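Not every chain of the complex is shown here; the ones you see sit where they belong.
Letters A and B mark the chains as written, and numbering starts fresh at 1 in each.
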């Protein structure tokens, strides 16, 4: 799609020349050319500069900037500037200011500072998008439109309260229904009038970050808040489309960002884009998983890497430099997982305010004779040479991990059974196990077509929404393998428990009944005792966190607990279901257990690794026009060896033909066009 | 007293059928009968259901519920529903909403949410009690009235401020006196008008949870807050008594709950009841101590165990299951310490909101085929078989530990000498020492008659109220043994230091002068060096936290400090006083020292252990009609042996006659009618 705009991987990033003089801008253009940069994201935070009062706009500088970039063969990703409102707006229209979870009215400052239900914000942000689109609709420089920036945060003001009530009316129709799904007969919370409902925050139902007296209202407020911001996005989106029906419009997402249900958002984005900011000690598997989620948001379509740092960040506790080669490696990791752009925050480092110690292509030194610039330029040249070879290539995974924002919200708002239970931890454990095997994975929503997969894993599927259990049963019945874990099937879409026995709607599929759920103290463990070998699994393994106490109702018991009063109870079960099978892992096992278990299942299902390689060597594959491209990334600092079994092909950067035993340098990258 | 209502240990708990349909209710009744359940606490949180606006009440469902229970031979503990106000009330009368310690006006949500000085809350809660009492005054099902629920929290609104000023006027009469007892000449806080006084909170005198610039005002606010809630309780209490003079009225307390002075409250309760929620790692001695406090509130009268969980809680960090047998063991522990009821929260588990993961007699599975239900039913059958044997039996202790809420408040609001000094820790250390010896203990207030005891222990008696020193002197003079510790006798009832030398009013009794008080860093220690053997005590022991530097003024010095510049100063003293003796432990010693010291004192006083048994075997005794019942509880997971020296009798549950060497299974319980 965006490949039609520019026949190569877009290369560039956020650019704020409004902080500099014209001479610096010219110098920037020279260096951009030198680095192979061909796209600049501009106007991200220029609202105050463009609009000095309710009716006065100043576009001349932006006209010149876009023209100047275009004349230097730099295309534009045009942001709408609405991610931080102007100070004058906050002073004159305080409804743009948020009220935080402690009920405190904010004052002007920071960014992401606008109430999503502020009439003023909605009016002027929509007008801004309208003005920009009208003005630049025919400008050839503009390849992509970038609405606002990194939507997030929340608000609890009276406008939000009123909008929340309206949202609830539309959802539930009647207070009777609302009282039912929120279970307000508990603690005497029955509502007799819509106006009695107040947003749930630290002044009402919440205490601490993750606790609510009423999960029902809290869950709905999370959905409402996500929807409110999506409404803001859509106002701008539609304003642009009105003028430019074929505009490519995005907003930059943030991977596993809890506040917004990106599956819902992605439906309204022409292309997904995101900002990737791993810390120095973030596991490569975690970054890979986030890329796969971003790819999964639009069912496998390529996405944009909108931001990453060329060198270091400023907002981590300890902002280590990316080691030589790491920026390049992580850029290619994005491409390996489906990105068709490589973009940075920021092209030139600002000299004042809180991001002045965030890395940039052009550092404070101001010239090209820096390690960082050299690495950027090297990558720019490589990407130029690759041309459009990889653009639009797709990933074909046989394994999917189910991910669901509602499940995330509901699970972590629950009180009990253990504060140590974190959804992302569990999802990542299963993802990382497949990552270590170099098995390609999709992250999918409950709405995705399940039938294209051989194996679907749903860690801690606490909430089972309407239709999901049926879809999983069909998937399994037709031969699919399904795996889920402890504390699954507990509640419905309203966080109301499915009575009659856990795992509720999954009970039939899994062939088990979970009678109780034990929470272990942080240092406590139980043991998983294999009844007989399952693949390489044998003997015993440690487990902890939660232990489901379950009974088989037809499922085969492959392992039992080794300790405590539930010693001998099933801990690993497999239920034959139609042509397929449904697995249940009743606790949180140690890594070797997961390696063995998923290894066994993959082998049984014929799901092969893309590459057998030493630890830290990652492999992915993208395909296009009948050709397959094998990406090999070495996340180790040292040179490693790996072996191509029956694959071979031309390595596109070096141009060398590779087969058999291959050496890859520390932080190195190879991409083979398989032949 | 309540034994006249039902000739057996009441068995049942909180029941909220308003969350369910009629079919479920019938199923509940069936299972209650099966489990031997004979009492249900209802209407705890139904205010909004009963009262839909200022003048409209809906009692029909409650009529039916009570009738239905009664028809199934289930009696009722009728709550007044006022522990959470309805949403409509918060919307129309915001004075019911609290203002928190940070000055934030709360919004509707949660529970314990009403300002105790709200005119609206007081009006409608009193009316509710009045309506309920009038309607059900003749209903034979109702055995106990349960006012509100777990009173607690605090408020700092303008209504509270005004009521506080009135409370102060009544207490002090003049501002001169108030200025004197608050020592307002310090930091220039002199008040010239009552209206200048504002509640002490994080906006005025407090910083952090336990620090106040002025202990005087903070201490009085703690008293005022406790009194304000007590006033709320009394409004309902009197409204009920107006209709039912012989009603048995309680409210469920919470053990060592800091905010409310339960000794003051208990005077206005017909029976004490409380909710016992030990964590998985709470020492059994701590739970035992809480039971003894509850028994002590009304000078030894039996109390109700109003709530406990059948299996697990939901609001701990890690909510482990109660191991098989533990629910039964802890139920009998309550009885062993004076409870005449065994009741649960909750009879059926709710499906939504924050307590859905709190255990229940009837779990989400909804049937009786669960471990939890089976254990509940087993216990129900046992209690049925016990009948009224133990009801009204009393405990006779020769040792008392003095406990005082004012002392707790004042001690922990003080700035210095050490943040590590916690009143409950110190009280529990002495209690646990006696617990390990199976010595029966009463927890008493300063108003209790001291003369019935042989030994009174007052850990960290920082505040000595008017008359207390004199009472202790009389007690000792007549032959009693008194023991107190470091940092005692420091202040009077207003937290004003008694000058002239610590321990102030206790100096004469103890025969010592404490010149200085050293605070040790967390890892630091000193040593206690015995001068000669004291019982089994000899050689040296570790101590820490605080070290009083003291001089004997007549007291015998039994041990001295071993280190630091106060090496050689007394650390353990005994003062002969009339016929008795007064001990002083000048620091915080390690456990073996306390075992030796209290062992020695008990032996000297002829205070015998109820049972010599391995660690983790607890014994208590209750007596009735000339018979003594020895309770033996095994808190270990493994079977243990113990020996009955010169006691023997019938074990009431098994019906076996026990003497000599006895075996008790892990988490086992035995109760012997001694013969």
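The rule is simple: a contact is a pair of C-beta atoms (placed from the backbone, for glycine too) under 8 Å apart; a residue touches a chain by one contact, two chains touch by 3 or more.
Quick caveat, the model's predicted, so the values are computed rather than measured.
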Since every chain is the same sequence and 2 are placed, give me the total copy number for this complex. 3
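Here is the rule we go by: only the chains that are shown with their structure count from here on.
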Can you check how far apart subunit A and subunit B are, centre to centre, with Cα atoms defining each centre and the answer in Å? 49
Enumerate the contact residues on subunit B facing subunit A in the complex. 16, 18-19, 45-49, 52-53, 81, 84-88, 90-91, 104-111, 280-281, 311-321, 323-324, 349-358, 363-366, 370-372
Could you please specify the touching residues of subunit A with respect to subunit B in the complex? 102-103, 181-193, 195-198, 200-201, 203-207, 211-216, 414-420, 494-502, 513, 515-522, 549, 564-565
